[in-house]
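Report on the structure given below.
Every protein chain except one is present and positioned as in the full complex.
In order of appearance the chains are A, B and C, and numbering begins at 1 in each one.
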Amino acid sequence: MFRMRGRAVLDSRVQTVTTKKVDVALLGATGSVGQRYVRMLSRHPYFNLRVVVSRSSVGRRYGEAVRWMIEGRVPDEVAEMKIESINSESIKECKLVFSALPSEAALEAETRLAGEGLMVVSEASAHRMDEDVPLLIPEVNPDHLRLVELQKRRRGWEDGGAIVTTPNCTAVGLDMVLAPLLKVAPVSAIVVNTMQAVSGAGYLGVPSMSILENVIPFVKDEEEKVVRESYKILGRLEGERLVPAFLPMAVSCNRVPTLDGHMESVLVEYKDDVEVEDCVKSLATFEGEPQKLRLPTSPARPIVVRSEQDRPQPRLDRMEGTVPGMSVVVGRVRRGWGKNTVQMTLLSHNTVRGAAGGAILTAELMHAKGLF
Amino acid sequence: MFRMRGRAVLDSRVQTVTTKKVDVALLGATGSVGQRYVRMLSRHPYFNLRVVVSRSSVGRRYGEAVRWMIEGRVPDEVAEMKIESINSESIKECKLVFSALPSEAALEAETRLAGEGLMVVSEASAHRMDEDVPLLIPEVNPDHLRLVELQKRRRGWEDGGAIVTTPNCTAVGLDMVLAPLLKVAPVSAIVVNTMQAVSGAGYLGVPSMSILENVIPFVKDEEEKVVRESYKILGRLEGERLVPAFLPMAVSCNRVPTLDGHMESVLVEYKDDVEVEDCVKSLATFEGEPQKLRLPTSPARPIVVRSEQDRPQPRLDRMEGTVPGMSVVVGRVRRGWGKNTVQMTLLSHNTVRGAAGGAILTAELMHAKGLF
Amino acid sequence: MFRMRGRAVLDSRVQTVTTKKVDVALLGATGSVGQRYVRMLSRHPYFNLRVVVSRSSVGRRYGEAVRWMIEGRVPDEVAEMKIESINSESIKECKLVFSALPSEAALEAETRLAGEGLMVVSEASAHRMDEDVPLLIPEVNPDHLRLVELQKRRRGWEDGGAIVTTPNCTAVGLDMVLAPLLKVAPVSAIVVNTMQAVSGAGYLGVPSMSILENVIPFVKDEEEKVVRESYKILGRLEGERLVPAFLPMAVSCNRVPTLDGHMESVLVEYKDDVEVEDCVKSLATFEGEPQKLRLPTSPARPIVVRSEQDRPQPRLDRMEGTVPGMSVVVGRVRRGWGKNTVQMTLLSHNTVRGAAGGAILTAELMHAKGLF
Partner (left out) sequence: MFRMRGRAVLDSRVQTVTTKKVDVALLGATGSVGQRYVRMLSRHPYFNLRVVVSRSSVGRRYGEAVRWMIEGRVPDEVAEMKIESINSESIKECKLVFSALPSEAALEAETRLAGEGLMVVSEASAHRMDEDVPLLIPEVNPDHLRLVELQKRRRGWEDGGAIVTTPNCTAVGLDMVLAPLLKVAPVSAIVVNTMQAVSGAGYLGVPSMSILENVIPFVKDEEEKVVRESYKILGRLEGERLVPAFLPMAVSCNRVPTLDGHMESVLVEYKDDVEVEDCVKSLATFEGEPQKLRLPTSPARPIVVRSEQDRPQPRLDRMEGTVPGMSVVVGRVRRGWGKNTVQMTLLSHNTVRGAAGGAILTAELMHAKGLF
């Protein structure tokens, strides 16, 4: 009846895991992304959410303090947890920290916690561009996790702590789609136009007076981030040096009155002619380590290609996939102006695949690789 | 207080016009575009709205039959008019017909009326691509009106009737902006992504269940129309033959939950490097015959360039201009991926400049040129 | 993770049912309510959806013909079914017919099918007020099913067919809440103001041009229906005669830009003073035969009372309950102007509890009582 496949798959996997769960702290637990973490970590086979941290409500019960904005209710076991401060000693009893902090707060706190021996998986932008910090999409650049060794050595973090980051929510959907498209043939230019949901800016980020019956053709710093981060994600490791992928790329970001799900209209110009069918095939068959390792939060298909003429649509398709919200949905794959250009529309759930879900999948990959 | 400049300018012009007004019939008078015509023709200095035609409510008072959806109220003089059928004899007592008919209905009716000696200005797509029919944006290709002579001769319309068409509402804003951009330097490719208002599909066109909290990445036939019509509009007359402007152009059309105002994100790739400032200047200083002739419905500036980082926005800017809704607003003019690409966002009011207002301005130009 | 409880409960019940399933036909299967039926009948323990009927797409595969507007995808087994016409012989091979037909179509078809021996459970308004037809909310007036005997006798339907109806979607939520409130003490007047979702009018019912950034203070025939049907539902059977409950009741219906979930602001004036706590208690502990019989689609609590100051909210709470969408959510229970008035806000999912879910629960109750 109600979206069962994701959980069904998950449950069957649960039974194969017998090792002790990893204790986890969650920074920024009451925000809209924090809520997605709480939901997705509930009954997780590897991770046990033990500490919830939020600046504004230290000492209160999570269930009371949170303004729950997503489907369903606060999981019972989390509702009863007391909210801790960022300086709480109990964070140190965890091995893994998920950080959904604002960027300024993240800069100092994440470095401190990593230095104290914790593995920090962060979706804040603070450390994304540090040259010794992986910026990870598990299906796209899992090998970049090797930067963790460099990081520990350079920063003298001997207790085993490190920072791993996940990309900007708009870059995630784009780069998951570019990865298989770049395999088809050499690309000469990329043009992206986004139509982004309000949840991307956080609960207070977009006042209703701004966005009701309106479009705002601007998202602060977003266009620069998408280009810069894509270069890093799609780049390759040469030894311990990450060589960015330089691709002519032009991005226009717009905010539209949707709640969740970033739509992106993408044109890819190839250096030579390509077949649209080859692009569709490369997208539809794309998979990566998470699928091979059957990680709990990995969708059966990272990219779902739709053939209807009017899909994807944010409200109808953002929860697509065997793990709802973890698949990028691509539709309207078609010719651009000539035989060397291809156009399409993609949809990616910005607070699931683009935030909490992407970070959890990253941590699952790290777990599978024995990083903690 | 309330948007006065447009009317103030208009009123001062009225006094210079002393000739008798031209009687006008309006086909499709009760629809959402029809309502814009009724509003804009009220107290018009050249035209006298004499016959209102609508399929569904023949014989009823206009004020009763119409479901008025735009600001203000039905003008008193029109409210009292009886709605006529498309076959009414009284249409023939007019010289000029504005047609806001659906395309299938337009095909036959417009040809018949033109054959009977009436000048038909139509925004239906039926005749737009006929090679002897002008497809007009008054500021962009006023010389294409010369096709009217060819048309009359070919079709044997000796009583002086003819058909002149106005473009698809998405093409209007785009081509008004491309015209000055093409003057800066030779262009090698154009990428357009639209975010279109629901009124573009007519009153019943977009069910709320489709579009509330959603984006639909598809507008039927729109992408093809925009490309095809732009080629014609931006083409040049060689003798009596219109040579289309072939430009590599890729268009993605999306419907968003706004009421009026089509947003378009545009990337222009030039063959050589250009300065962004040169593009801004060409846009901001663009004007055409309507401005030179000081036509009543012509805005002082066909293109208004905004410098704020988050404009234009549909709800705030669609009524921009000295004649509200007749100016295209352009913002965020900036570099794309290199020195030969420029990006920007444009906004055009789809039922004013993109429909009723564009057609009225076209008829004013024809009037000034003595075509009826 | 994603709304599991409803299904979990349902699954455990499934195993206790060993009898053969009842074949079911669904009339109006492609509409927005039809889709809810398809979803809720998928893997149903009593009913086997065998025939899908829709006027517009006879002969096509359901999965192709339907414009699926709700969460998830078309269940595989239904996607492959061929759509049948209302006159198809295969309907007669079913025992039970769910009718989500428009009212005019329902009038004739439902009578014919009942006459041919089928049990028809209809949410159309056509037969609701017939004096020998039950108008049922399973928790509120299950005894009204006794009218079925009168109906068969009167109409000479000896093959066992009959018509049972479910109420208008706005009346459902209201009367589920009034039932326990009427038990607290005698009531002297009721004032209701609704804020109704667009899905209540069907897929094409509310154009986006009407409702975006707007409220429409009118829903055709709705206020009359709510009063009239409430009188019948809350009435009592005296022998075979239904005596309506006459209560002074004033209803104002409004359409607001929400997708699903009818909100109703209710004031109840009692003849004497009451305690708010008594009303809360009566609401929160309310249950009926479906709960006692543990019917598959019955929620653990028909009414969920919330204590937060700003709930219920349609988007957050419409899927409340152990069977999502089957519980009415009540909040802000508080004093009105004096000790004899109580105010509250209720939310009821209009296409689940107010349509498909309510009808399925009704059929489950009929099944439990051996009516087919």
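Everything that follows uses one rule, which is that a contact is a pair of C-beta atoms (placed from the backbone, for glycine too) under 8 Å apart; a residue touches a chain by one contact, two chains touch by 3 or more.
The shown structure was predicted, so the numbers you read here are calculated from the model rather than taken from an experiment.
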item: Of C:Lys92, C:Arg112 or C:Arg315, the residue in touch with the unshown chain; value: C:Arg315
item: Candidates A:Ser42, A:Ser57 or A:Ser210 - the one touching the absent chain; value: A:Ser210
item: Option touching the unshown chain, where C:Ala105, C:Ile216 or C:Ala245 are the choices; value: C:Ile216
item: Among A:Pro45, A:Pro75, A:Pro217 or A:Pro257, residue touching the chain not depicted; value: A:Pro257
item: Positions on chain C where the hidden chain makes contact; value: 189, 191, 193, 195, 212-218, 248-250, 252, 254, 256-259, 263, 265, 267, 309-316, 331-332, 336-338, 341, 343, 345
item: In chain A, positions touching the absent partner; value: 32, 69, 198-199, 203-213, 257-259
item: Residue ranges of chain B at the interface with the undisplayed chain; value: 1-4, 6-7, 10, 39-40, 42-43, 68-69, 71-72, 212-213, 316, 319, 324
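As a working rule, only the chains that are shown with their structure count from here on.
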item: Chain whose Cα centroid lies at the greatest distance from that of chain C; value: B
item: Equivalent interface positions on chain A and chain B, same or different at half; value: same
item: Rounded Å distance between chain B and chain C, as computed from the means of their C-alpha atoms; value: 48
item: Approximate Å spacing (C-alpha centroids) for the pair chain A, chain B; value: 43
item: Residue numbers of chain B (touch at least two other chains); value: 212-213, 257-259
